[in-house]
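For this depiction, one protein chain was excluded, whereas all remaining protein chains were kept in their positions.
Right, chain A next:
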Amino acid sequence: MCCSSSIERDKAMMGAPEAFDIDVVKGMKFFDPHVHMTSRTTDDYQAMADAGVVALIEPAFWLGQPRTGLDSFNDYYSSLIGWERFRSSQFGIKHYCTIGLNSREANNESLAEQVMEILPSFIYKEGVVGVGEIGFDDQTAAEEKYYRLQLELAKEAGLPVQVHTPHRDKKKGTQRSMDIALEHGLDPYSIIIDHNNEETVNEVLDRGFWAAFTIYPFTKMGNERMVEIVKQYGAERIMVNSAADWGISDPLAVPKTAALMKMRGLSDQDIELVAYSNAITAFAQSGQLDEADFNTQIDLTKKFEGNTILRGGQQPRTDKSSIIIS
């Protein structure tokens, strides 16, 4: 995601590339419950649709650098339920979001206070399936304060909570996030603990929470490790996401992980749970997510005389290999 790196070393880490064969998971549907589409291109939307992603959740987060005023938050939240939802629909992908004040920006307390005042006007909007992503980053007192306040907000609104767990000091941060949620009387079944790894998964599942895993190169989980986790723990209450954003990330992480699971012998039923239905079950508790609303009738791989069949409102496809842009 950032900073220093060398091409040689990165290549060495990757080893020999193994091609992603989309046919392995042809006909399967996927749900990516954590992906920051505002940072992605239309090519990504197209590729996700082609790979079988039928719906996604975009959690509210930061922009890579801190906002300096309330209007920036207001416009951002509005864009998640407005323009971005529309943009997604053009590719036949149903777009949901979670709304919240992210942990990093909770540290700007004077601004955080103002953001808390506008949150209630967004979390009740149609298609807002949870409060998120909230939780800890540095694990400061300010982060804890706004995490607690937003848990109360979620409780009052009857919404699931999408909890971001910190990169640094992850194990303790994850335990603390769960302790606090329980302290506020929330049902662990309404809470999705995100960015798990081998060190956190056991406790998260044991305590009855949902365990989400982010398949993200270098900094989070690799999908080979993910396959081993599902083999060890089963598919119950486990889901995968891409958390693709403005960093080096992969919006096809969910279908790719599903393909790898298939190739490594996991059952179709387990794959469906982990890459599709568990996330739907968890976030449908909001009352704002209904599988029947997914636009699954469009088969984007179907072609008519070499051209994709376009439906109403759907984006036309461009040929990326052509030098001519017309």
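Heads up, the rule we're going with is that a contact is a pair of C-beta atoms (placed from the backbone, for glycine too) under 8 Å apart; a residue touches a chain by one contact, two chains touch by 3 or more; residues count from 1.
One rule holds for everything that comes next: contacts and distances are computed from a predicted model.
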Answering from "ERAP1-like C-terminal domain-containing protein", "Carbon-monoxide dehydrogenase large subunit", "Lipid II isoglutaminyl synthase (glutamine-hydrolyzing) subunit GatD" or "Nitrous oxide reductase": the UniProt protein name of the missing subunit is "ERAP1-like C-terminal domain-containing protein"
Contact with the hidden chain, among A:26, A:171 or A:231, goes to A:171
From A:138, A:203, A:272 or A:291, the answer for touching the chain not displayed is A:138
Considering the complete complex, of A:64, A:120 or A:234, the missing chain is touched by A:64
Across the whole complex, the chain not displayed is touched by chain A residues 1-5, 64-66, 68, 104, 107-108, 137-140, 167-172, 197-199, 219, 221-222, 225, 247
